[in-house]
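A single protein chain has been removed from this complex, and every other one stays in its place.
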Amino acid sequence: MYSFSCDYLEGCHEEVLKALTQTNMEQAPGYGADRFTAEAVEEIRQACQAPKASVYLVNGGTQTNQLVIDTMLEPYEGVLTPQTGHVNVHEAGAIEFSGHKVLALPQVDGKAKAEDVEAYVKHFYADGNHEHMVFPGMVYISHPTEYGTLYTAAELKALSEVCHRYDLTLFVDGARLGYGLAADGTDVTLPLLAQLCDVFYIGGTKCGALNGEAIVFPQGNEPAHYVTRIKQHGALFAKGRLVGVQFAALFKDDLYMRICRNAIEKAKEIRQIFEEAGCQFFIDSPTNQQFVVLDNAIMQKLSQYVEFGFWEAYDDTHTVVRFASSWATTEEGIEELRKAVRICFAE
Amino acid sequence: MYSFSCDYLEGCHEEVLKALTQTNMEQAPGYGADRFTAEAVEEIRQACQAPKASVYLVNGGTQTNQLVIDTMLEPYEGVLTPQTGHVNVHEAGAIEFSGHKVLALPQVDGKAKAEDVEAYVKHFYADGNHEHMVFPGMVYISHPTEYGTLYTAAELKALSEVCHRYDLTLFVDGARLGYGLAADGTDVTLPLLAQLCDVFYIGGTKCGALNGEAIVFPQGNEPAHYVTRIKQHGALFAKGRLVGVQFAALFKDDLYMRICRNAIEKAKEIRQIFEEAGCQFFIDSPTNQQFVVLDNAIMQKLSQYVEFGFWEAYDDTHTVVRFASSWATTEEGIEELRKAVRICFAE
Amino acid sequence: MYSFSCDYLEGCHEEVLKALTQTNMEQAPGYGADRFTAEAVEEIRQACQAPKASVYLVNGGTQTNQLVIDTMLEPYEGVLTPQTGHVNVHEAGAIEFSGHKVLALPQVDGKAKAEDVEAYVKHFYADGNHEHMVFPGMVYISHPTEYGTLYTAAELKALSEVCHRYDLTLFVDGARLGYGLAADGTDVTLPLLAQLCDVFYIGGTKCGALNGEAIVFPQGNEPAHYVTRIKQHGALFAKGRLVGVQFAALFKDDLYMRICRNAIEKAKEIRQIFEEAGCQFFIDSPTNQQFVVLDNAIMQKLSQYVEFGFWEAYDDTHTVVRFASSWATTEEGIEELRKAVRICFAE
Partner (left out) sequence: MYSFSCDYLEGCHEEVLKALTQTNMEQAPGYGADRFTAEAVEEIRQACQAPKASVYLVNGGTQTNQLVIDTMLEPYEGVLTPQTGHVNVHEAGAIEFSGHKVLALPQVDGKAKAEDVEAYVKHFYADGNHEHMVFPGMVYISHPTEYGTLYTAAELKALSEVCHRYDLTLFVDGARLGYGLAADGTDVTLPLLAQLCDVFYIGGTKCGALNGEAIVFPQGNEPAHYVTRIKQHGALFAKGRLVGVQFAALFKDDLYMRICRNAIEKAKEIRQIFEEAGCQFFIDSPTNQQFVVLDNAIMQKLSQYVEFGFWEAYDDTHTVVRFASSWATTEEGIEELRKAVRICFAE
């Protein structure tokens, strides 16, 4: 049964696999000192138009968030995030486990607003007891968000401006960054992120790699002894080549953008299928995650034909479900979905 | 230039790569719920003759040590280890970072002795102030050790006996386990480890995989909600298939043992080369790491022909260097070394 | 200028000081093994009608909360608390610093409701992704709350019932417990707390002592090696006698209850003074904290005669301020306040 349940269902893109295969028996030093990692770093710097950037490749999203947040915050600081932020909800408390409070902001479509950040910070410093409270030290956002939505360049600029005015670090979780950059009509680019953020990461696991996320410090502004910090968090690859080879492949000839575009095209087809079936969407998402409101009876039937994700109850008789496409989604998969929807809605 | 500088220089064994390639586009659920991981777990249970074993696949050695030690110790407990243990020396303080003291024992050839463990524990409880001290809660050993040496079955039994008599957890770091199991004359087997240890891991990164270590709890004795614990440590794979496919391949038809045997054969050739050159060995290692004492001038010359690892100064004119073989070491590499040694010692 | 700004403005009650003075030169062993601590523990057990209770005396409130929460939770668990709970707002992130997420519940008058706890827990376990989230492991409430309000016995019973049905620890922060127990019309007593809670503490710092809080585990149910745990948190007194003498004095002949009653009587006078001046109260508090809504101009004037605490803006022209009484509040202080209010409201 074809699955749309998430965007990490397959291995890696064939070009990535080819690169792994071709380089497999080449000897390379450990801990990221290999030539593939150097190549990946250089490609990423160019893609970001950030020649001074430091880039570190680690394994997965929660690990990256825990590492970046813990190492970029002072011990007395917490991280502001929209209430729906991944670090606030679905990381098993990994941020608090490393000692920092997650400070929840209001969210609109999964996004934080610059004015809410400013209001929080002003309110905090106006409070005579703030030395007894957790200092806001960073703003964490996801792009795309957990709801598949995107910030505009203007929204990011406003966030960046307010962060830097109040000495907050701006960190963008890009676990699905490729699907944001490849979306229709977005004006957010890698160079823009490199300009506006203090640190962000480019997701590999969900965007064509077997594993791996590339953390970018655009100004070479990582904390001292960062390899040691990574190791201390249990996040340093002995065989750094594994992710080096993959990111070098992903950033050669724009592969990353090209394969992510497939997810967008397929998401549009998914959207169309449900629109034609007369369904409502929980949220308007321009990226690879589509949140559809389904009648519970139809949801049950449909689950016998294709796999998808349960999101949350909508009302007594409807449920929000998620269909995720990816670089790997096939036209055959889409056809299965189309047929299944036809059958289930026809009855 | 051929390198013997460590045992993680190449990618993965061709059979492992084949398995990754063949399964690449098959859809599989995340977080270790895939069929490959299930297969790997089952193969490992059989290889260990431990049908109740719980097996978790994570990324690397330091991560594994940090995770296992932190989750198996009570907060008031520390971990006993020979002074030369990896967790005591080369993990950037990852164990202390997670809150636990490393309690150093004397070492002989990199090994801990059961009597030293017992002496430590007895002395601890005899001290009237021990409630103000760190309780010994675990014994950590590496097999093979950081010096390439091996415990005998009798030594492991003695350690296991003393651990369980004093309610200590016995944890074996098997980052290079394959090279220990494949060594000449060893009487230590996977089923024996499963019998004697409370937890151990089977190294993949250094033994044929791109990455990955398999943590084995032989009696299904992992702490509650272990997936959550792994996630909280930033160590949970979204795409668990990556390590699932690899360990399934490594444990099918005894591949793991067969490819590790190559390292042993090559290590014997390395040993012979230096014996014939009249060199002294720093330690007598039956596994894939060979520690040779070289005259400094010769060391300099040799480094122009092959790569190897600097270990420590031996005396004013000699240095201990390490030559590591692995599953990937080629006969061509050995020949380069042979020639280089001939040249350097002839001069 | 007389101050009502908080309830820890003076040293200790004269009977407590007398006990410190009388025992001052008596030699006593360290770390809580002294006879005064033993006496205090026994008195507290009797007051709680909990003969099996374990009692530990530590220094202050945040320290106590951090210690209790960290030692009573599993690492994968967080603590539920009304949004206004002290641990969520005014402890500088001490709970997260020790690794645990604070899970905010809705609050009504500073209190958590049993049905909200149940809803949270049911929703949590119903979520298919809950292994990726923070497990609720404890309910933390303050009695009196941060708003001076009190739980009824029925409310506490409902909380206790829901906690134990879902295997949550119930922890009551009693930094101001004396003022709750001494309030008019309350049906909550020490024996009731000992029956319903898994752990609670009896505040000394705000209720007659120089310093010190008494943690009570009613069933002797503290985690193993608790002295070591306390020490590890930096919370073990070398000279445990200091708090032992004080709690022994406070719990002899019901002193604690008698002196806390003074705060209640004085709070009623404060209330009457502002009622007569026609003021509104922000919240209806039966304990020693009174939250008055003042016109900003009057507030400014009043602050030239007596000290009080700024709480929060009420509207553009009014502010919520806090007047706290204590065991030490004098009739002279109340008279100063009465005069000041007359002057300021007369103008």
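By written order: A, B and C. Residues from 1 in each chain.
As a working rule, contacts are C-beta pairs under 8 Å (C-beta built on N, C-alpha and C of every residue); 3 or more make two chains touch, one makes a residue touch a chain.
Please read these numbers as outputs of a predicted model, since none were measured by experiment.
Asks: With the missing chain put back, one of C:32, C:61 or C:178 would touch it. Which one?
Replies: Going through C:32, C:61 or C:178 one by one, C:61 is the residue touching the chain not shown.
Asks: Looking beyond the chains shown, say which of C:237, C:274, C:291 or C:314 touches the absent one.
Replies: Residue touching the absent chain, from the options given: C:237.
Asks: One chain is left out of this view; which of C:6, C:38 or C:298 touches it in the full complex?
Replies: Counting the whole complex, the residue in contact with the absent chain is C:6.
Asks: Just checking the interface: what residues of chain B touch the absent partner chain?
Replies: Listed in rising order, the touching residues are 75-76, 78, 89-93, 96-102, 128-129, 131-134, 310.
Asks: With the missing chain put back, which residues of chain C would touch it? List them for me.
Replies: Against the left-out chain, chain C lists 2-3, 5-6, 8-12, 14, 17, 20-21, 23-30, 59-63, 66-67, 91-94, 97, 205-206, 210-211, 228, 231-239, 241-242, 245, 328.
Asks: State which residues belonging to chain A touch the missing partner chain.
Replies: On the side of chain A, residues 71, 74-76, 131-132, 135, 224-225, 227-229, 231-232 touch the unshown chain.
Here is the rule we use: only the chains that are shown with their structure count from here on.
Asks: Copies chain B and chain C touch; is their interface built from the same residue numbers (over half shared) or different ones?
Replies: same
Asks: Farthest from chain C in C-alpha centre terms, which chain would that be?
Replies: Chain centre farthest from chain C's centre: B.
Asks: Comparing chain centres built from Cα atoms against the global Cα centre, which chain wins on proximity?
Replies: A
Asks: Based only on mean CA positions, could you tell me how far chain A sits from chain C in angstrom?
Replies: For chain A versus chain C, the centre distance works out to 42 Å.
Asks: So what's the Cα centroid distance for chain A and chain B, whole Å?
Replies: So the centroids are 34 Å from each other.
Asks: In whole angstrom, what separates the CA-based centres of chain B and chain C?
Replies: Comparing mean C-alpha positions, chain C is 51 Å from chain B.
Asks: Could you pull out the residues of chain A that touch at least 2 other chains?
Replies: If we look for residues of chain A contacting two or more partner chains, we find 91-93, 97.
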